[in-house]
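This report concerns only the one structure given below.
What you see is the complex with one protein chain gone and the rest in place.
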Amino acid sequence: MRDVVEIGMGKTARRGYHLDDLALVPSRRTRGSADVSITWQIDAHRFELPLMAAPSDAVISPTTAAVVDKLGGLAVLNGEGLWTRYEDPEPVLAEHGDIAAGDPIATALRVRELYAQPVRPELLAERIEHVRSTGARTAVRLSPQNTLVFANTAIDAGVDVLVIQGTVISAEHVAVGREPLNLKTFIADLDVPVVVGGCGNYQTALHLMRTGAAGVVVGYGAHRGSTTHAILGIDVPLATALADAAAARRDYLDETGGRYVHLIAYGDIRTGGDAAKAIACGADAVMLGEPLAAAAEAPCPGWYWDPSVSHPKLPRSWLHRTLDEDEAGPPLAELLVGPTADASGERNIFGALRRAMAKCGYSSVKEFQKVELTAARWVPPPSGC
Amino acid sequence: MRDVVEIGMGKTARRGYHLDDLALVPSRRTRGSADVSITWQIDAHRFELPLMAAPSDAVISPTTAAVVDKLGGLAVLNGEGLWTRYEDPEPVLAEHGDIAAGDPIATALRVRELYAQPVRPELLAERIEHVRSTGARTAVRLSPQNTLVFANTAIDAGVDVLVIQGTVISAEHVAVGREPLNLKTFIADLDVPVVVGGCGNYQTALHLMRTGAAGVVVGYGAHRGSTTHAILGIDVPLATALADAAAARRDYLDETGGRYVHLIAYGDIRTGGDAAKAIACGADAVMLGEPLAAAAEAPCPGWYWDPSVSHPKLPRSWLHRTLDEDEAGPPLAELLVGPTADASGERNIFGALRRAMAKCGYSSVKEFQKVELTAARWVPPPSGC
Amino acid sequence: MRDVVEIGMGKTARRGYHLDDLALVPSRRTRGSADVSITWQIDAHRFELPLMAAPSDAVISPTTAAVVDKLGGLAVLNGEGLWTRYEDPEPVLAEHGDIAAGDPIATALRVRELYAQPVRPELLAERIEHVRSTGARTAVRLSPQNTLVFANTAIDAGVDVLVIQGTVISAEHVAVGREPLNLKTFIADLDVPVVVGGCGNYQTALHLMRTGAAGVVVGYGAHRGSTTHAILGIDVPLATALADAAAARRDYLDETGGRYVHLIAYGDIRTGGDAAKAIACGADAVMLGEPLAAAAEAPCPGWYWDPSVSHPKLPRSWLHRTLDEDEAGPPLAELLVGPTADASGERNIFGALRRAMAKCGYSSVKEFQKVELTAARWVPPPSGC
Partner (left out) sequence: MRDVVEIGMGKTARRGYHLDDLALVPSRRTRGSADVSITWQIDAHRFELPLMAAPSDAVISPTTAAVVDKLGGLAVLNGEGLWTRYEDPEPVLAEHGDIAAGDPIATALRVRELYAQPVRPELLAERIEHVRSTGARTAVRLSPQNTLVFANTAIDAGVDVLVIQGTVISAEHVAVGREPLNLKTFIADLDVPVVVGGCGNYQTALHLMRTGAAGVVVGYGAHRGSTTHAILGIDVPLATALADAAAARRDYLDETGGRYVHLIAYGDIRTGGDAAKAIACGADAVMLGEPLAAAAEAPCPGWYWDPSVSHPKLPRSWLHRTLDEDEAGPPLAELLVGPTADASGERNIFGALRRAMAKCGYSSVKEFQKVELTAARWVPPPSGC
């Protein structure tokens, strides 16, 4: 019974659901939250939290990568961001905060300029080594276009997880007159686990799984400043995309006799409730960018942007505020694992996830993928006070 | 014909409805409102109004409990609130009004501190005796965690109805290394009627009925300041939850050969129209908190909060205003039974219920559960003037 | 294929549609608007416009009744309003405008007081005779409760159409110890045509048709200040109510071998587009109140209220503004038949109806009831400039 609507004569569309369209339904059993495990294991790596911190320069520096590791998550450094373009990116990051308070288009032009500096492989290696030197695990994100250029540098420097990520990618990129990245042969030759994405439907997810990736990113990282839907008409209702990717995983498990590929949900996740719903739809972990940009330790506290902001011809997001002017951000620890006195849901995200699982009677992330859902009209929460 | 949607391949969700999604449909007969009875009888207790006043310190003190009794409802004192933690809670309540006007997070931190005082059994007994001394009936709410600790004190002090209530509870709580409350054996041994909740689905409602409870609370008391959906991803579309619980009641009636368990609707009920729709979905009575916090007699007039606001790690609601600054609240009598000159629906709630039943041609609450409903797009009412 | 949703287990609701949920679909033919007739004939009376002006003191005085007649509609005087309670209601009407600008509850209290004066039969007769003396036709509205008291006075004074109207009425009112109005025997004895209402479903509409009424009002006159849905939980999605009443009309036509009862749509109609959609759902005419309150000739220009505002215990609407302060209202002629330079849709309402019919290729109101409809997400129109 597929949920298909007729747009017009002979033209149909499948109905898609956002996380906001859904809610969890607690069932007959409840649990103590201390008895719930939210650990996540991908390949040989075990994490206290089912978390990847998104490869945004507004969130992950070598320093914050170490903090995220300590708190239990896996931070992803943007391999093509400011830290690999500038010897000392601190003044450049500080400038982001300054210019962003002005006219958005002037800001975008300046950001584009700042990102026009070339990526320097030696800086990439240096950043990875810096994180490793703290004892933390490191992940680095490369774009599909530049993976062949920089991957070896990253691997040689000891990266633990390689993330190949564009807004929307496929396992079959067609480009006349250029040799595209063949993910399948590329990944087969690597020793480090690879996470690829983003994607938004069954078929792409299945093809990406067949590349040998350890994890697939589902969603394109939609946040309060992103305009991809308006600009391109493309959108990924995340609940539907995750459920479809989970179906692909089941089929791939069957086809391979047991190879399990992790799904990392990315976009529209701001609270523990959002994370819980993503898992309910099939995710194994969540990738968080914008929600961490308010942290006191963030490279440019109170501002968030993703790599698309610096596109030379058609940026698909705005650099935007995540704190009020003069508002001090909470420590990353409060955002991720609490405690907090903030009732908005944007802090103690994983404490909230743990409680959601407890109240629904589940004790592990994998089990929680079976929790019951209801689809009801979304009622926005109060804004606070 | 279940109302199920396909979220994605192999993943479904049941559609849920809020009270706001529905409206009553008057049918071929109308009645005079004087001919309508809205009395409510649970166990040996008969009330003029189908009303439980919610166990919020912002609404129920020993004094307001007596007023609610006089007006025809059953007030529930929070057995773990300020009145059982402080010899004299009046200054503490006054401080709530003062601090709440400031920064919401600072407020939450201070409220948490104020609630950190231990509950004193002798104060619990004293409060109950105080209410009884006015000739009023008393109900006390205990959390499932503390029921075994305080229930005997409450019963010995002469409580008429015991309310065991958490946001979301179940008849089967699993907690490693701790002995959970066994509701079934606990209730079987008691002489006073017990009301338990909240719950939000058929199975939990049925299990809670099987504990021997006289009433089950459906819903978690959502109000304008609650953020449970955002924080945990859990929501209870109340119309659906009530209809499901009513189905559980029918099955339980059959299974027991006639034991009728009352359903008390709690959350998103602000007007007589909301109460009428809750009954239409299967409720026997409504629990009101926030709508009574504006009363002139309220302990901290113009402010509302529920017990979750003082959670030490993850509060799930804000302390919020229910009156404009310097606005005087109406007497509780006007809010509950009128008359009023206010057309917002938030006053004369039970006069409105009575008229709704009359215009639809019904003369008792039980009969009114059969009234016809329509599901239409919600159009918000005008804000007044 | 009924459009029914499952609210919860064993509980269903029928889906209801507002006019705003629908749009007209022009089909293969278009017409010149000069070739379209929008005349309306009910009983022996023929009108240039399919219009009844609602019995609100904010709209209809003996003077404006004559203006409405001249422009082609039928004005309904409120037989229990200010004009039949006061020898000279002008100062009272002026006071409405003054007090209404203040606190809404104080306003409601004062309005209640002003309406507490008793209705005087001799004034009712005088008002009717005044309107007749201008050569205009007269209609008068009485409440079901007072119809037996005042109807003879109105008929003796020469009323052309009698309107028996309450918010929600039925052909079978049950009131213990009081003799209710028996519409059937009452109407059978009268020589003047009777319009009755409001109603909102098939069964009530059918029963009201069987009383011998010439017309049935569908809807309860919802306007921007009415709060009936919030207060009582009752709502009448007008498109559905009209379609159901039209089905009742077909069945009644069959059962009587040809007696045609007119449907007058009342509520949520502000523009010619709304009127066109009401007709598309089955209406023969529309009753307009609030949209005419902005007229320069209105008794209290820029303010609107309906009779429910003066209820002694539970008013179900607010007295509210329809013009900005110091804004001058357009003549009634511009509102009804244009021309206008206002693009909001709130002026030249019947010129717009005529054009809508022309663009859809229809030439009479009765034919236009067959126009094709589409149900799409409502997009609010721009607010002007």
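Order of writing sets the chain letters: A, B and C. Residues in each chain are counted from 1.
Methods note: a contact is a pair of C-beta atoms (placed from the backbone, for glycine too) under 8 Å apart; a residue touches a chain by one contact, two chains touch by 3 or more.
Source: prediction; values computed, not measured.
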item	value
Shown chains that the omitted chain touches within the full complex	A, C
Of C:125, C:154 or C:242, the residue in touch with the unshown chain	C:242
Residue in contact with the excluded chain [from C:81, C:104 or C:273]	C:273
Residue of C:312, C:331 or C:381 touching the missing chain in the full complex	C:381
From C:193, C:215, C:282 or C:307, residue that would touch the chain that is not displayed	C:282
Where the missing chain touches subunit C, by residue	1-3, 15, 17, 22-32, 34-35, 202, 239-244, 246-247, 250, 271-277, 280-282, 338-345, 348, 351-352, 355-356, 359-361, 372-377, 379, 381-382, 384-385
In subunit A, positions touching the absent partner	5-18, 20-21, 100, 104-105, 107-109, 112, 167-176, 178, 199-201, 203-204, 207, 224-227, 229-237, 240, 309, 312-321, 378
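Assume only the chains that are shown with their structure count from here on.
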item	value
Same or different contact residues where subunit B meets its copy subunit A, judged by the half mark	different
Centroid distance [mean C-alpha coordinates] between subunit B and subunit A, Å	39
Whole-Å separation of chain centres (CA-atom averages), subunit A against subunit C	56
Sites on subunit B at which at least two other chains make contact	15, 17, 240
